[in-house]
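I have a structure here, written as C-alpha cells, and I will follow up with some questions on it.
A single protein chain has been removed from this complex, and every other one stays in its place.
After this line comes chain A, so read on.
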Amino acid sequence: MSTTQSISIPTSKMKSFLSGALAVMPLTIAVIPWGILAGSFALEIGLTAVESQAMSAIIFAGSAQLVALGMIKAGIGFSSILITTLLITSRHLLYAMAMRSQISPLPLKWRLGLGFLLTDELFAISNQAHGGDTPAQYQFDRWYALGGGLTFYIGWNIATLLGIVAGQSIDNLGELGLDFAIAATFIAIVVPTVKKPSILVCVLVSLILAVVCAVFAIQAGLLIAAISGMAAGMAYAKLTNEGIFDTDTDTPCADIAPTKEDTL
C-alpha cells in the first residue's frame, strides 16, 4: 500500500471511493426522473437555464427545490419560502447529529465537503455500509462517503441539465407523470422507517392533513401537515411511554443514542 498520497491516490482510497459510487448508483438512477422534473419545472415557471441549473448545483436538495419552485409559481413570498425550506431541511440536522462522531474529527475541507453532500441518499448508504452496527463499532470511510456523495451530486446535476435541455424543446414535460418518481422514492424511504406505532401515527396525520390542505388549496399545507405529524407522533410516544431510542434499528435516532457524550 502506498503512502505517497501527495503524488497519487492510493488504491485503497480509490477502491473505497468507487465502492461508495457503486452503492449510491441505484438511488442515483431513481433520482433521474426527479432531476429532469426539477430542471424542466424551473424553466416552466420562468427561471433562466442558468438559474435552474444553479438550484441543483448550489442548493442540492431535491424536495426543497421542487417545493420552492411550486411556491414561486404560486406567488408566495420570500420569507414563507425560507421557512418552508427550513422545515423540509430540518431532517438533515438529525443526519448530521448521527454522523457527528465520525465526521467532526476530520479536517475542515472534509467536514465542509461531506456536509454539503449530506443528503437522504448519502445518509442511507453510509448506514448500509455498516449494517446494524452503531457508529462506534465500525470504521467510517471518508472516501466511501465522498464517492457516494459526489456521484449522487453529479447524477442529480446531469438529470437537471437533461430536464433543462428537454424543457426547452418539449412542451408539457410536466404532464409526463415525472412527479410520481418523487412519490415512489419517498415511499421507499419512509415505509421502512415505520418501525414504531408513533411513527405510523406521525405519517398518517401528516398524510391526511397534507391531502386535506391540497384539496382546499391551502398554501401552508406542507408546514401544517408536517409539524402536526411530528407533534402527533411525539405526543403518541409520550402518552404510551413508547421507547424513544430503539437500539436495533438504523434510524437516525438509534444512531444518536450511543454518542451520549456529545449530548451532555
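Everything that follows uses one rule, which is that a residue touches a chain if its C-beta (ideal position, glycine included) is under 8 Å from a C-beta of that chain, and two chains touch if they have at least 3 such contacts; residues count from 1.
Just so we're on the same page, contacts and distances are computed from a predicted model.
Visitor: When you check the chain that is not on display against UniProt, which of "Iron-sulfur cluster-binding protein", "AzlD domain-containing protein", "Cytochrome bc1 complex cytochrome b subunit" or "Sugar ABC transporter permease" does it turn out to be?
Guide: Checked against "Iron-sulfur cluster-binding protein", "AzlD domain-containing protein", "Cytochrome bc1 complex cytochrome b subunit" or "Sugar ABC transporter permease": the hidden chain maps to "AzlD domain-containing protein".
Visitor: So one chain is hidden, and I want to know which residue out of A:M14, A:L82 or A:I154 touches that hidden chain in the complete assembly.
Guide: In the complete complex, the chain left out is touched by residue A:L82.
Visitor: Can you say which of A:M14, A:A74, A:I170 or A:A214 touches the chain missing from this structure?
Guide: Hidden-chain contact among the options goes to A:A214.
Visitor: What does the interface between chain A and the hidden chain look like in terms of residue numbers?
Guide: Touching the missing chain: residues 26-27, 29-30, 33, 47-48, 51, 54-55, 58-61, 63-68, 72, 78, 81-82, 85-97, 99-100, 103-105, 111-112, 114-116, 118, 120, 124, 176-177, 179-194, 198-199, 202-203, 206-211, 213-215, 217, 221-222, 225-227, 229-231, 233-234, 237, 244, 251-253, 256, 262-263.
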